[in-house]
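Note that one protein chain is taken out, while the other chains of the complex remain in position.
Labels for the chains are A and B, by order of writing; each one numbers its residues from 1.
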Amino acid sequence: MTMTTDPEVAEAADDRPPTPPTVAERRRRRRTPMSWLRGGGLSNLAFVAPMLIVFAVFSWGPIVRAIVMSFQKTNLVAPPVWVGLDNFARVLADPNLGTAVLNTLYFAVLALLFGFPLPILLAVLMSEVRRGKGLYSALAYLPVVVPPVVAVLLWKVFYNASPDGVFNTILGWVGIPPQPWLQSSATVMPSLVLEATWAAAGGAIIIYLAALISVPPELYDAAEVDGAGIWRKIWHVTLPQLRGVLFIMLILQVIATSQVFLEPFLFTGGGPNNATLTILLLIYRYAFQNSLGGAYGEATALSLMLAIFLALLSWAYFKLTERWSTN
Amino acid sequence: MKSSRRIAIAGITALAVAGALAGCTSGSGSEDGRLELRVATFPPGADQAAYDAFAEQESQFEEANPDIDIVGVEYEWTAPTFAAQIAGGSLPDVFTVPFTDSKTLLQNGQLMDVTDEIDELGYADKFNPIILDEVTDSDGRVYGFPRQAYANGLHYNRALFEEAGLDPDSPPTTWDEVRAAAKQISEQTGKAGYATMATGNTGGWQLSTQADSRGASLQTDDGDGTYTSTIDNDATKATLQFLHDLRWEDDSMGSTFDLDWGSINQEFAAGNVGMYTSGSDVYTALVRDFGLQPDDYGLTVIPTENGGGVLGGGDIAVMPPNLDDATKAAAVKWIDWYYMQKLLDEDAAVADAKALSDAGQAVGTPVLPVLDQATYEESLTWIEPYVNVPLDQMAGFTEGIFEQTPIGEFKGQTQPIYALMDNLVQAVLTDENADIDALLAQVDADAQALLDQ
C-alpha cells in the first residue's frame, strides 16, 4: 500500500512537450497485422505487459471491486449478495462513525497546529545559518529514518504514565506533575499527535529547505532597496515565494492525517473508550477485527465515502487556492 | 482475543499445539512419502524450553506413527489473524479455538465433523456434557475435541502482600476485602494494588467475570436462536463502580489502564500488580513466557456475592473442513495422542508430565475437567510425582473452586460484545466523571443491535 496521491504531479504530466513524430509513429499510419508486427507491436507489448498485468490485478481490478463490494454483502463463504445501499446506510447509522470522524478531525487539526508551522520556522532558521546546515539537516531528519513502528513502540515507553516514566521524569525536573499521557481520554490524542509530529517534521523541513534555496535572491535585494527589515522580508518575500509548496504540503498533510492509522492502532487500539478511534481504524475493525468474518461491505463503503470526501475537498481546495498560488 | 488468547497460550500446558497447518496444502505428502501434518504449537514468543519439549513429543509421536511427519506451526488465536487465516485457508490442519467462537464456526460449516471418530475412539461419553455441548450442533453432530477448560481466579502477588503487611495465606474473600487489600498494597508499596484488563476484548471478558461473580446475567438466551442483552444490570454497575472507586477514590490501580492479557501478565510477573483476575491456568504462561518468580505467586477463588458464580471457558482442538481423509485420520490421531490421551490414560499422562517437567515447564496448573470428575481426579494422582507448581500457594483456588457455581461465557456475539464492554472499563478507568448509568444503557443498546442483526 504505497500509493501516492499527489494530484499536482499527475496533472502536470499531461502537458508533455511536443516532440516530432518518431519513425515508428510515421509507420503506424496504415495498419495491418503485418505492419503492426514490423512496427514493433510485439516488442511494445512485451514492455507493456508487466505493467498491464500488475496494474490490472493489483490496482485497477481492486478499485473496481471496491465499488462493486460496497453494494454487496460478502463473507467469503457464501456467494456475494447485492444489497443496494445497505452497507452505506449501516455505516452511516453506526454510532462509532461520528466518534471516528470527530476524532480524525481532532487529530488533523492538532497535527496542523503542531506540525505545520514548526517545520517552516525551523527551515527558515536553518536556511539562514551559515555553518552547520548539514549537521542540522541530518539531526532534523534522523527521526524520519527510525522505522515508524519502532518510533511508536519507543514513544509508548516514553509515555509511561507512572511518575517515573520518561516524560514524567522530565516534567518533574521543571516542577510539572506527572501526566497520564495515553491513559486518559483527555490527553491521549495530543500525545499521539506529538509523536506523529516528531516523526514527520524532518521530512517537511528538508522539503522547505530545498524550496527556500530556490527563492530568487534578487527579490531580497529588491526588498532591501525598499528598506525592508528581516521580518518584513520573511513576511513579504520568503513566505509568498513558498506559497506553492505550502499550499501543496497543507493539502497533502490533510489527506495524510485523514487516513491516520499507525499511531492509534499501535498506541491505543482506538482507546480509551474510543477516544482515538479514527476513520481508518474503524475501516480496519469492520474488515479485520471480528474473528468470525469481516464486514467487508461496510469497510469498502466507508473507504469509498472517505475517498469521495477527500476528492471533493482537494478539488475545492485547489479551486480556492488557484488564484493565490499562480502568478 | 481475550479469553481465547489466554486460552490459547495459557491453557497449553506448555505445548498447546494447536496444530495449525495450512489447511489446504496438507494433503500432499512430504518428500519421503510421509504425510505432512501441520499442527499448531505455541503463540509467538515462547521460550526455547517450550520448543524443546514440543520437539521431544513430536519425535515420540512420529516414532509411533512413522508415516506421519509432524510440522509444528506457531499459532495464537487472535481475532484479526484468525479471520484472515480462515478466509485465506492458511490455518494449520489442527488448531484450537475458544468456546466463544466454536458455535458460530460450526454453524458456518468452518469446522470438520468428527462425530464418528470420537465414537470410534470410545470416549464420547466421558466428556463433561456441558462442555461437549460447546461443539455439538443442533443435530447432535460433534465438531471438535474439548481439550481444556479453566475457571477465572484471583491471582495475587505474595511478595507484595507481605511487603504491605497482609497475610499471603489468607487472601481476600469478598470484593470489599479486595478493595481494602488493594489500597493497602498501593499505599505501602507504591505498586498497583489491583489491576484489570481493558483492551482487545479482554476488558469485556474480565468485566463479565467480575460482574458474574456479583450475580449478574449479561445475556438471556431466548431459546429460539435469539438473545436479549441484559448487560445493564445492578451487578455490572456495581463492578464498574468498584473499578471507578479503586481508580479515583483509592488510587490503588497504578497508572496503566490499557492492559490486555499479555501486558497484565507482564506487569504481574514483574511485581507491579498486587491482584488481578484471569483464567486459573495462567500460571503456566506466567512462568514460561513472562518470567514470574514461582514463590511470589498466589491464586485464590474470585469472591462471589449475591448468588454470583465463576465464569469459565476453554478451548477445543479442531480441523478445517476441507482436509482429505488421510490427513483427517492423521489429525485425529494427533489430537488423540497429544491432547486427549494424557487426560485419559495413565501412561500417556505420565509421559506428558515427565516431558514437561524435564523441559522446565509447569505441571499441575489448576484447570477445570473437560472429562468427568472421576477421570480428572484419577489423572491428578498419576502425575503427582511430576507436579512442580506450588500447589500450596494455590490452595485458596483448588479448595474453593468446586464450591462455586460455574458459568459459561454468553453465547450471542460474544467477542463483538466484549469489544463494546472494553469501552466501559476504559471509560471508568480513564475518566473520573464517567457517567456509568448512561454508558451502560448505551452499551446495552449497542449489544442488542448486534444481536438483532
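Everything that follows uses one rule, which is that a residue touches a chain if its C-beta (ideal position, glycine included) is under 8 Å from a C-beta of that chain, and two chains touch if they have at least 3 such contacts.
Note that contacts and distances are computed from a predicted model.
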{"item": "Record-based protein name (UniProt) of the chain missing from this complex, from \"Selenide, water dikinase\", \"Carbohydrate ABC transporter permease\", \"Ni/Fe-hydrogenase cytochrome b subunit\" or \"Alpha-D-ribose 1-methylphosphonate 5-phosphate C-P lyase\"", "value": "\"Carbohydrate ABC transporter permease\""}
{"item": "Full-complex contact with the absent chain, from A:83, A:105 or A:124", "value": "A:124"}
{"item": "Which residue of A:97, A:189 or A:304 touches the chain not shown here", "value": "A:304"}
{"item": "Per the touch definition above, residue among B:153, B:171 or B:262 touching the missing chain", "value": "B:262"}
{"item": "Where the missing chain touches chain B, by residue", "value": "24, 43-48, 73-74, 81, 84-85, 87-90, 260-263, 265-266, 270, 289-291"}
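Please note the rule applied: only the chains that are shown with their structure count from here on.
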{"item": "Averaged-CA centre spacing for the pair chain B and chain A, given as whole angstrom", "value": "41"}
{"item": "Residues of chain B that touch chain A when the two form their complex", "value": "4, 77-80, 82-84, 86-87, 101, 104-105, 108-110, 198-200, 254-258, 415-416, 419, 422-423, 426-427, 429-431, 434, 442, 446"}
{"item": "Chain A to chain B touching residues, read off their complex", "value": "76-77, 95, 160-163, 165, 178, 180, 182-186, 268-269, 271-275, 288-294"}
